[in-house]
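This report concerns only the one structure given below.
A single protein chain has been omitted from the complex, and every remaining protein chain is retained in its original position.
Letters A, B and C mark the chains in the order given here, with residues in each chain numbered from 1 onward.
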Amino acid sequence: MIILTDKPLDPVAVTDSVRKDGNGAVVTFLGTTRDNFGGKTVTRLEYEAYDVMAIKKMEEVRESLCADYCIEDIGIAHRTGRVDVGHISLVVAVASPHRIKAFEACHEAVNRIKTIVPIWKKEWFADGSRWVACEDHEFVDEAEHRHAHAERHAAAAGDD
Amino acid sequence: MIILTDKPLDPVAVTDSVRKDGNGAVVTFLGTTRDNFGGKTVTRLEYEAYDVMAIKKMEEVRESLCADYCIEDIGIAHRTGRVDVGHISLVVAVASPHRIKAFEACHEAVNRIKTIVPIWKKEWFADGSRWVACEDHEFVDEAEHRHAHAERHAAAAGDD
Amino acid sequence: MQFDVRLFALYRERAGSSIVTVNVPDDATVGDLSDAVRALHPRLAPPEVRIVVAVNAEYADDDQALSPGDEVCLIPPVSGGR
Partner (left out) sequence: MQFDVRLFALYRERAGSSIVTVNVPDDATVGDLSDAVRALHPRLAPPEVRIVVAVNAEYADDDQALSPGDEVCLIPPVSGGR
């Protein structure tokens, strides 16, 4: 099961899709919106996907994992659009006869998804937003500007 | 949440019990009855618990994991009695701000549960049953008897 | 001292009972009590295998002392699993 949707995800459906009578171990990962990043309060996340390629790459993750870990199937569901704090953006489920492979394959599946699937995450704070993992694409003068701004901000906060 | 029950387990309730807004990663393990062991067809499992000590030891697993992995909470539910093929006997759920710790802590929790919690598993086959992990407690003459029986059985099967 | 020792799983089935009552001297250790149960039920486990004992729902060493009223259980190996 590979799902890309802007609707709420159903972890039980994804998990059930990989359960088989020959498997004794099922590992399910949920990625949820955290309420903070680097000490700042996060109000929500926003996911944007290149949908055709995202689905293709999720299929690739599934096939490569099944081959590398000798497992039968992986279920992956990713949400797009706005995801509020505490809500689920990613579900990955793996079943295997034994638990070691189920844990390893599920963890590695999440790593590969976050590396090759073209889905982007924007963090919204009370005072702005940023696209995650785009640090290398910042301009130096912008970084300096933000840094100076942060220092002014910290100094102001210290005055209270 | 620590549960020991002879009723069907609810993985969603266990998972939800550890979800918090500060956690971005939730890992849930399901242990289910496999339909085979060592090439033999398993028809069902039966779990027997020393209930007071089992709950105490599950609490110990929870406390030690929370300390060792700096996580806030673990949910553990174990079923006792008869568990048919495909049904869930164990649920372990861990949430953490980041996924590496969630995967590691959940896996280690399952390992510790299977090591120190006094719950025993009996596998039922079409032609008999055995208590799992009690190999050291077999008598040599019994082992020889079974071995000789298996050889006779294999020879007979080879005749077909 | 008299103890109603609880048996589980493999031990329960081999003894044909979930409780085995034994009498041991007042200074008996956990190992002595376990030996007393094994003397009554020699087929519980092969002689070379140590039987794990829990006292008051906690794993106990063989040289631990016993007190009247302690809840004593013989603990077969747990499932381990993979």
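Note that contacts are C-beta pairs under 8 Å (C-beta built on N, C-alpha and C of every residue); 3 or more make two chains touch, one makes a residue touch a chain.
Keep in mind the model is a prediction, meaning the values are calculated, not measured.
Asks: Which one touches the absent chain: B:34, B:57, B:99 or B:114?
Replies: Of the listed residues, the one touching the omitted chain is B:99.
Asks: Using the document's contact rule, name the residues of chain A that touch the chain not shown here.
Replies: Within chain A, the residues touching the omitted chain are 31, 48, 50, 52-53, 56, 114-122, 131-134, 136-140.
Heads up, the rule we're going with is that only the chains that are shown with their structure count from here on.
Asks: Report back the single chain whose CA centre is most distant from the CA centre of chain A.
Replies: Comparing chain centres, C lies farthest from chain A.
Asks: Return the chain label for which the distance between chain Cα mean and whole-protein Cα mean is smallest.
Replies: Most central by this criterion: B.
Asks: So, what's the distance in Å between the C-alpha centres of chain C and chain A?
Replies: 51
Asks: When the C-alpha atoms of chain B and chain C are each averaged to a single point, how far apart are the two points in Å?
Replies: Result: the chain centres lie 24 Å from each other.
Asks: If I count partner chains per residue in chain B, which residues reach a count of at least 2?
Replies: Within chain B, residues 31 contact more than one other chain.
Asks: Quick check on chain C: which residues sit in contact with 2+ other chains?
Replies: 81
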